[in-house]
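Take a look at the following structure, please.
Every protein chain of the complex appears in place save one, which is left out.
First chain written, first letter: the chains are A and B, and each begins at residue 1.
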Amino acid sequence: MPDRQPDPVEEGRFPGYDVLRKRSSMSWNDRTREVVDRRLAVERGPRTLSADAFRCLEAVCAQIVPQNQGPSFAPLAAYVDEGLTLGLGPGYRNAELPEAPEAWAKALAALDATAQREHDAVFAALDDAQQKSLLQRMQKGELSGPEWTDVPPKLFFSQHVLTDIVAAWAAHPSAWSRIGFGGPASPRGYVRMGFGMRDSWEAAEAHPGQEAKAARENRRVR
Amino acid sequence: MCADQTILANREGLRSGNLSPMQQVRAAGGRAPDPHVTGGWLSMQEYADGEEVDFAIVGTGAGGGTLAAELAEAGFSVVAFDAGPYFRPLEDFASDETAQSQLFWTDKRIVDGDNPLKMGSNNSGKAVGGSTVHYAMVALRQRPESFASRTKQGFGADWPISWQEMWRYYTKAEDALKISGPIRYPWGPKRPRYPYRPHDLNAAALMLAKGAEALGIDWTETPLATVSAPRGKSPPCVYRGFCRVGCSTNAKQSALVTFIPRAIRAGAEVRDLAMVGRIEVNKDGRATGLHYHRAGQWRFQRARNVIVAGYAIESPRLLLNSATDRHPDGLANSSGLVGKYLMTQSNQAVFGVMDDEVRWNKGPPSLAITEHWNYDDRKDFFGGYIHMSQGPLPVEWSSVLTGSKGLWGDALLGELDKYNHQVGLKMVGEMMPQERNQVTLADEVDQYGLRVARITYSWCDNDKAMIKHALDFMQQQAEAAGVKEIFRQKNDTNHLAGTIRMGADRRTSVVNADCRSWDIPNLFVCDGSVFPTTGGVNPSLTIQALALRTADRIKELSRRGEL
Partner (left out) sequence: MSFQPLPARPERTLRLLDSLFRRNKPAADPARIALDRLGRSFERARATAIVAARPGLPDALRHQPLVSPRKGVDAARALNRASGLLAFSVLTDSALEHYRGAFRNKAMFTPLATSALTVAASLHGTTDQRESAHLFRDVTYALAAVTGLVGTAFHVFNVGSRVGGFRWVNFFYRAPVGAPMAILISGLFGVASERLRREGPGGRPTVFGLGAGRTLATITAGSMAGTVGEAWLLHFRGNFQNPAMYIPVTIPPASGALLMDAAIRGGEKRRTAARASLWATVATGIAGTFFHAYGVQRMMGGWRNWKQNLLDGPPVPTPPAFTGVALAGLAALDLLEGDDA
């Protein structure tokens, strides 16, 4: 069984929808249950990154994908670190970047170094606006200094910060519930195909004034 | 696809238990998995390494899988090697994008050039069945003029095969895969009716149709290699929409569930987790077999003929890695063109939202298509393109948003929340063959100790002109269909071709029309890497048609004693 109990998001477009309620339905086969269960049971602490780097990464993740602390919280930093632990890339590497574990370690250290220089504190200790500003400058390639020579900030931001963190989030059931994605679908797929057509095992969208109806339908999704 | 996904997938591969197909050889002991039956096996003939088999085939995808079946059925002894695992789709495939990146070729590769290619997810498979295990099943014919681009259209190079002949083999390939397609295909010369009826259209496809009708151009249901009615043990498609990360129902007519079982039943041996590192050539200039890595050791399989079918990166890499003193530039490379003329296809898109709920993840990703710009020649650039409706799953979709718009934070989440209203049109466009776009060997080595591929790619002006044309047109079409908040994905590419081009002249090509090396008469290359031009359609069906033709040619050569 998954670590956490269904935790329907009561706000948002799909009130009351929790994709994990479908876990025992015909939409999930054994293999799917296995991989998602394992994902939800990810080890929370760092394994490859140093404790400092991991703290920095957690702060970066909180900026890239803002989340509420709560049962539906997806530990994105843990997923990134776990990926580095297993040490394989996406099937290609930009010639200007080192291997992913090295690139992440250097980039997080560089972020902390820049934060120290400019604000006299590590990245995780900066306030929200300072963190945002640093990341924005990183995305635009406006950060410079010796710490960035091995990891071009702009390239690293697009190739790793955005991709790795966001992909980890989009792979998490909490994300599926939030965006109203049907989630796993095998052996049961879908029947109703046209515009505005929803199968009874899909998330119901709350149209203005219809929130309660959507919530009712979402609680019946199996 | 990003690093994280891949890593998580490999975690799946490294999971405890000794049943993981990523780690443990499955096709052995006189049997191979029956992909159609849970826990089922096919009895499989096996050959000793020392036994000189008629054909050793490297790769089991669109090219190699097809040839393995055809040649085994013709009575040849065949051993087909694949570096990837032998999956059982019914048991091994999760409904999960991340876990299913286990299907992609994610070994080390280096990319550079002005427009470095993204490798892995949408152009490289590592599994028995190759990329057909995760492809989008789009099964199209190149337009006739594409086989004579130089003489008919003024660019690239001519194929050494006539379009009429290719179209005969397209018919065979379509029948072998029971393609589900429209009753009447609106473009090109008359073709036989598709073996199976078209699939229903999802809302994302209806948007394409709506836009096409508004602009007065033709559209149709996409011919797809997933059945719309039962076929043997394949149930019809249930529209689960995870096609591009593997079909867990076997509705998809991948090589894994079609040609591979045919090959094994006809006496071929398939070796999974068998990475071929080097082809051995004797002093007479003939291939004698190949070195492969399996179950922790390097072995040598003797063979009368070798067929390389590893696709546009691994095929040239193998030829280059097989260099000897007598062939210092790699095998079959007297033309110097091995690795050259790499082509990808432009895969740009426009995306936007509709007022109605769309739920584009339901059904195969591209149910509707227009080939209008492959057949309309009023363009100011060479080549053509198709465009199709889209249905990316959340991980892929989020990578589009981050990659194209650079979104993060609340802006990103706000956009992702529109997932169920999202639609898109995506092109598959012909890129020009350029000699500078190429596969070479880097100094780094992979887990087998083999030098990895360096993939260099830059777009040319014609490529850019086509992309601009397509983006403008697709945006117009989307607007005509009522799509709002449109944005452009400008950087995506997908399928590969070239690097071992075929031709009629040994000075300007590596293999001849029979996919046979000019230099080494018992060495064949049969996959997308032989394409002289890539055409404006997805390449898999053309590879399969070409493999069917090559099989026929090999049988003919064998009859004449010319092998």
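One rule holds in what follows: a residue touches a chain if its C-beta (ideal position, glycine included) is under 8 Å from a C-beta of that chain, and two chains touch if they have at least 3 such contacts.
Since the structure is predicted, the reported quantities are computational estimates derived from the model, not experimental observations.
Novice: Which one touches the absent chain: B:G65, B:G84 or B:P198?
Specialist: B:P198
Novice: Kindly state which of the options A:R21, A:R93 or A:R188 is in contact with the chain not pictured.
Specialist: A:R188
Novice: Of B:A209, B:L224 or B:A497, which one is in contact with the hidden chain?
Specialist: Of all options in B:A209, B:L224 or B:A497, contact with the hidden chain holds for B:A209.
Novice: Consider the whole complex, including the chain that is not shown, and state which of A:S24, A:S50, A:N68 or A:S200 touches that chain.
Specialist: Result: among the candidates, A:S200 touches the missing chain.
Novice: For the chain that's not shown, point to the residue among B:T249, B:S509 or B:N522 touching it.
Specialist: Of these options, the touching residue for the absent chain is B:T249.
Novice: For subunit B, which residues lie in contact with the unshown chain of the complex?
Specialist: On the subunit B side, contact with the omitted chain comes from 182-184, 195-198, 200-201, 206, 209-210, 213, 219, 221, 228-231, 235-236, 238, 249, 251.
Novice: On subunit A, what residues meet the omitted chain?
Specialist: 26, 186-194, 197-198, 200-201
Keep in mind that, in the parts below, only the chains that are shown with their structure count from here on.
Novice: Where the centres are mean C-alpha positions, what is the separation of subunit A from subunit B, in Å?
Specialist: The answer is 30 Å.
Novice: If you look only at subunit A, which of its residues touch subunit B in the complex?
Specialist: 12-13, 27-32, 34-36, 38-39, 63-66, 79-80, 82-96, 100, 132, 135, 139, 158, 160-171, 175-176, 178-191, 193-198, 202-203, 205
Novice: Inside the complex, what are the residues of subunit B that reach subunit A?
Specialist: Those residues of subunit B that touch subunit A are 1-8, 10-12, 14-15, 91-99, 104-112, 116-121, 124, 200-203, 206, 237-242, 248-249, 354, 356-359, 361-363, 393-395, 397-399, 401-403, 406, 408-410, 412-413, 416-417, 419-420, 454-455.
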